[in-house]
Each structure stands twice: as structure tokens, then as C-alpha cells.
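Here the complex is missing one protein chain, while the rest keep their positions.
Naming follows writing order (A, B and C), and every chain is counted from residue 1.
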């Protein structure tokens, strides 16, 4: 599903964010990406939906070589990926409902379906009371949940979640984890960066640990593994 | 130090974020504010540095009545408060160093002192390698640490920290907590909203729990208190 | 593109006009103000041009006949002149009329004309020839001269068409026209630049939004369409405001007797004559710059 061959990423300012990453994530896997702040987790994931391009090496997603992909094809590849951004990236001019609906309008879904499905996922993340609020009128955690709702609304085959529970209380976080597990159960591949030790150690999955741009550990049913 | 008398906050869209809050935080206290997402924690704290004004009720900070404060005086009150914003609020056009230095330029500190002190706090949060990067060139956790550095650089007598460890790995989070405890030990009052159960339950402090805009619990040496 | 998507683009484009409050106001007012000045200057230029044309149309050829030309030769000449295709009008001026004319010219000082009445009148009979195309006046004059000289018995003594002065007049009307044109052109270009510049700024302010849309899977055209629609709306509003203001103002001006009195013999161009081309031109500029400026500015943020 997702493959990286000797991937390096050096940002224009000279920061080596990733150095020689080789990885293979299979269809329907659930992978935690862990590591200290600034280790390269977000970069690792940005490469998967082509927000960033690798400086060196190759990335395959669903057999597409992302480096060779024509500009015109990129949107279609992205439609199979639901991204929960670390900084949410909500459209500030649109309401909560419209933000989620936007992802469906992009794939030209019929209006009725949009309404039904968007309501469904917003209820799932418990935002049914905030439908017509703008992102600036939401609390941090509420914004994060809108981002989650938007990522899952199209039932994508891959979900990339960058610290999806960073601003959520434990209870809500577990709710989100249940949703992600459910989606994973129904066939989607999930890559999730997280600092939440409790979640990683409780819901055991494959764990990829990155440190200073290098994969230092890759265990099936691993632990968070950093001692306090 | 900080007092609220029957404080209500209703946002223009009709959301009742706080309903009749009475609280007294003493000088040199360390207070955790906990509660589910959207409970009103950030609103509660925004009132303290006057980002928001209460719809009803009165707030005193250091014996200033924030509601009666003249526009011209506000900046001077804010200079005694270091705020770690939930959404960081870094100046995008300034580098990491300049962002921290800005808070000192505001109080017209001498240039040499600015340089020395800003370097000091940036080392404290382990960002000495990112001095001349812009916020867009930082990882989520790095941005959060710049926000922390800026909040503490002027040795304010109050620190308001809105989920200061939301995007940090546990180890870094503990580092930040040590810094906050140290500052508290040296006499500052600290109010910190958090979802981090482990921290709250380990470093026992006063805990204020907010739910749906009401203070439902206020314990000295309390626990996080929400079951998973 | 599915029809519902097209409908969606129109809806979002129109919504965007309202959602971007400040930015929309800034774009529309920049457009209105620039086009107002442009339109105002165009109105002035059109009127100056008509005035120049009026001056030019007063150019005429005087054909002085030899003394004692037979009356039948005079009639033949008149007929010949009138049948020339370039000629608009021919008027015969008798000796007596010429003298009366001199008296009006020297009205304060005509003593020296006394004693030239009747038989003693030394002035020539003449024709005043108006040409259809004032610029052809020299050519026509020379043609008349040549053609008389080929006659067995030439009867023209001399032609006058303000040689020198006419050329000077045309040089001046030409200069004024060109200066006007250059200014209208420059004003047009700068208006377009300033409008496009403003629109670009409003879109730069939305570059983050555009990049988010791309990351969520939108194609370039999906993003562009609402901007295009929005640009068209901006164009329509931003050009119809100054166009209506100008046309209404001009209408009031042409109706104002006071102003007409002030201008004296100068005749303003009809307001109907000006209204459609001016309104049309401003609308076209507004639409083109609005739509093109929008989608062009969006372009550079689509590479995400």
C-alpha cells in the first residue's frame, strides 16, 4: 500500500528531517508513528500525501510512484487519503458543516448524500451542535474533531492522522480511537503519529519509532517505548 | 491574585461558555484546569489576560478590576502575564529568536540582556538549533516550545498555559513541567489547562474541573478524575 | 463537470463575494474609482474630439473668379463644383456680398471701403465650397484648379483655402486627439493594473485556503471556478457603479441650461450617444480584469 525506498528529506534551510527511510505499510494495517518532538514524524507523513516531495528516494502509494505523478493526477490520489492535520487546516471562511461537505463536493457527490453523510460524521465526533459555527468560534479540541470528521467523511482507503488527539481530553480521545479502529476494521489503512503513550500501550498495533529522521524501531504490536 | 465573581461568558453566537464562575487563585499557586473538550477552559483563561471580556461578573487580577481597566493600561497588565496559547500564536514573519525577543523588546529591555535571556530560555526548551528558523519551518511541538519560551522569558508573575504539552512527547512534556514547577517555586502563579492525566495525577496540585461552563470540582492536590 | 458541481461553483462564487467582506469592498471600490476616472476622461475626450471635428468642418475653399466672367460660365462652374463627389455644398458670393462681408470684418474702421460700392467694386465674385471630408480640402482645391486650367477658357483667378492655417488647425486637432488618446490608453492600462493588483492582494490573503483545498483533493479547475464567478461579479458591480454614476451625471449636465449657456456655442455630445459605448466598455474592462485577475492570481497558489 505505502512503500518508501531510501527516502531522504532535507528542507531548503538544510534541516535533514528524514535520512534514508525504508518502510512498507500493508493494506489494512494500523501503524503508530512515535518519536520525540521534531523527529520527523510529520514530514514522514507529509510525503505520503505529497504535501512534501522527498529530496531523494521513492515513494509508492497504491502502486503510484508519487515522485513521477503528473500534477493533474495528484488530486485524484489525494482523494483516497483522509488526512488529519496536526494544525487542523480548516477553511476559515466555511462553517463546520461546509468544511466537511467541501471534501465531498470535491468528489462531486450528490447534495443529499453530502448532507446525510456530513451530518453522520459530525455526530460521530459529537459536533452536531456546532454545524454552523466558523472555525474561529470553536475550542481547540472542537477544531481538531472537525479535521477528523473531514478526513473520514469520504471513507478513504488510507487515513493519515497527525496527532489526532493532541488537544482532546482522554475520554474524547478514546472515542476517536474507537472510530479509527472501526474504519480500520472495515478495510482502511491507518497511519497515526501520536505522543499518547496510554493509547499506544493499550491498543497494541504496529509501532514505527523515528528519531532524528531515522527509523529506530519497527515492531508489530509494539509499545510506546519511551521511558518518562 | 486572580479572582472571579459570578463570571458569565456568552459568545456573540449565543454559546454559553461560562456560567457563573467564582474562583480565587492565590499568589504562588499552581492550578490545573481540566475538563472535556469545549467545556470552557480556554475561555476561562482568556478572561484572565483580557483577550475576552466577561458578559457578566467581575474579574480581578492583582487587584486590578479587568472590566474597568482603561484601554491604555491593558498592555502593562499583560506584561505581568506570560501566556502559552493553545494555538501558539507565533509571529509568522519573525524567526524563533525574534519571537522570543519581541516579548522583551516590548518592555524596552536592553539589547544585550535580550540576547542573553532569549538564548537562555530557548536553550531551556531545547531550541538552540532553531534560532533563525521561521515558525512555518518548525514541527508542531517546536512551535509549542517557542510559545512556552516566549511566555516565560520576562519572568512574569503569572503564567497562563493552555495545554502547553498538547503536541509534545512525554519526555519533553516532563521537561516543560519541570520548568513550570521551577518558575512556580520562584514565586510565580501558574494556571494550566491540560488533558494530560498522567501529569495531573503525578505532580499533584490544585485541580479545577470545568464542565459545560460550570466549575464542578475544585480540589487542592486533586486528581485528573475522569475515568477512561 | 457535473451540473450540480457547476451550480455549486456559482453558489460558492457568489457567497464568496459576501464572505470576504473587507476584501470585496476593497476590490470593488478600487475598480469603481479607477473606472470612474477613466470614464470621466473618456467623456471629456469624446467631447473634445467632437469639438475638434466641428472646427475642422468649418474649413472651406474660396474660389475667386476672374473679373467680368460671363454669367453662364459662372453657372456652369457652380454646377461642375456641385457635381464633384468630394464636395458637400457650394455657395455663390457676389461682389456686393463680398463687400458687405468686408464691412462686417472692419466694422469699426470701414471708412476706406467707402466709394467701392456698385460699379467701383473691385472685389471678385467667388464660390464658397464646403468639402465632405475636411482633411481633403487641399486635394479638392488642387483638383478644382487643375481642372479649370484644362478648360479652353479658365475662369478661376485664384483659390484660397487657408493654405498653412488649415494645415496648422489639423495639426492641432491631431495633437489634441493624440494626447487624449494616449491619456485614455494610459489611464486604461493603469486602471487595469491597479484593479488586478488589488484583486491579487485579496487572493494572496487566501493562499492558505487554496492550499488546504488542494490538500483535501480539489482539482485546479474546481478551485478556480468559484474565483472566476466571483471575479465576474466583482467586475459587474465594480463597473456598473461608475458607469451609472457617469451616465447619470452626464445626462444631468446635458440637460442643464445653465451649463449649456456657460459653454456657449460648444455643443455637448448627446448623452445617449455616449451611454452605451461607455457603459459597455467599462463593463467589458471590469469583467475581463475581474475574471482574469482572479483566476490568474489564483494560479500561482495552485502548485501544492
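Please note the rule applied: a residue touches a chain if its C-beta (ideal position, glycine included) is under 8 Å from a C-beta of that chain, and two chains touch if they have at least 3 such contacts.
Note that the structure is predicted; figures quoted are calculated from it, not measured.
Among the chains on display, the ones the left-out chain touches in the entire complex are B, C. Check C:14, C:33, C:84 or C:143 against the missing chain and you find that the one touching it is C:33.
Contact with the chain that does not appear here is found for just one residue of B:16, B:79 or B:212, B:79. Taking the complete complex into account, residues 22-23, 26, 29-30, 33-34, 36-37, 40-41, 44, 64, 108-109, 111-112, 116, 122-124, 158, 160, 168, 171, 175, 179, 183, 186-187, 190, 193-194, 197-198, 200-202, 204-205, 263-264 of subunit C touch the chain not shown. Residues of subunit B that touch the chain left out of the display are 49, 51, 71-72, 74-76, 78-79, 81, 83, 85, 89-93, 102-103, 105-108, 110-111, 150.
We take it that only the chains that are shown with their structure count from here on.
Put simply, the chain closest to the centre of the protein, by Cα centroids, is A.
One finds 28 Å separating the Cα centroids of subunit A and subunit B. Averaging Cα coordinates per chain places subunit A and subunit C 63 Å apart.
Rounded to whole angstrom units, the spacing between the C-alpha centres of subunit B and subunit C is 68.
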